[in-house]
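For reference, the structure discussed in these notes is given below.
Presenting chain A:
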Amino acid sequence: MAEKVLMKGNEAIGEAAIHAGCRYYFGYPITPQSELTAYMAKRLLKIEGAAFIQAESEIAAINMVYGTAATGGRVMTSSSSPGISLKQEGISYIACAELPCLVVNMQRGGPGLGSIQPAQQDYFQATKGGGHGDYHLIVLAPSSVQELVDLTIKAFDLADKYRNPAMVLGDGLLGQMMEPVEFREKKNADLPSKEDWALGSCKGREPRKVVPFNLDPYELEKLVAKIGKKFEKMQDEVEYELINMDNPDIIIVAYGTVARVARTTIQKAKQEGINIGLIRPITLYPFPYKIINQYADKVKHILVSEMSLGQMLEDVKLAVEGKTKVSFYGRTGGVVISPTEILQEVKKILK
Partner candidate 1 sequence: MAKVVIDREKCKGCELCTLVCPQNILVMSKSFNKKSYHPVEQINPEKCTGCAFCAMTCPDVAIEVYK
Partner candidate 2 sequence: MNKVFSRPKSLVDIPFTYCPGCHHGIIHRLIAEVLDEFNIREDTIGIAPVGCSVFAYLFFDCDMICAAHGRAPATATGIKRAKPDNIVFSYQGDGDLASIGTAEIIHAANRGEKITVIFVNNAIYGMTGGQMAPTTLEGQITQTSPYGRDSKTMGMPIRMCELLSTLNTPSYISRVALTKPSYIIKAKKAIKKAFQFQIDGKGFSLVEVLSTCPTNWGLSPQEANEWLDKNMIPYYPLGEFKNSEEVS
């Protein structure tokens, strides 16, 4: 077992990336994730053959990622909400070119310049494509510093497995908090070789072309269909956590920071004789529709709680298929929901 160390969330992502073999980082400072950029500078600039660039913009950073990804290098960028918006065109190119990379979004309040406080307002952008065209990111939603580590490593592997960009969707709270973490010995995931598509020297093989376009609509349709097939396959990667699901009076669906808060709500509720269950999606894309649908048969009410106006809410409603009542409780703008607020909402519903 590896030793536990106390680390700040943003720095833990950085160390996890290096642990996962990431040697290329291109990014631009933005609160509340700047510690990650700084951590990568500190580490990568001391590793021979590695590259760290503080890019001139988020746009440049993601297009540097595109270049390195095309050579088969394990590469990442990170930002927070407005910066992630700037990266979207590049992410769309990377998805079209079927290249793997990691994008970390430590969300802050929006829209616009918004705030620098934690939020979950980028769910739609993260899970429904974000940029133009038909594609999805693999989206993982950690809710502890240890999970920031584990899911960062996993995101790199999933990106490689599907040749598709992956996103770790955290928020400012997770990035700024400190918790003890361990960097477990890396299991060698059985990943496809990059040798048969990566750009490099074409000695002894045909030159390769990375082409994220096709002016022939029928040919482009074929490519989009091929990418679409990958999303069907990705559905096997669904991951979630079930907490206190033994005959609950109500089920909360929450991810990331709000799921942490909901755990405390569950404890508080127990003292008052209320039994709350929690479904915590760990993968937001693919989304755990099936498990939510199964539990929709068993409870009278599902409460979705997010730090947004209700974005994941729509996926939960799709999962429930009208079989039970779905309510929503959210705060926005960077306000973190308290356990008491959720409990009050639960009591209102159960009344």
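By our rule, contacts are C-beta pairs under 8 Å (C-beta built on N, C-alpha and C of every residue); 3 or more make two chains touch, one makes a residue touch a chain; residues count from 1.
Selection rule: all candidates are chains of the complex that A comes from, given by their letters.
This is a predicted model, so every value here is computed, not measured.
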All of 1 or 2 sit in the complex with chain A; the one touching it is 2
Contact residues on chain A for candidate 2 in the complex? 24, 26, 51, 53, 55-57, 59-61, 63-71, 73, 75, 89-90, 93, 97, 199-203, 207-213
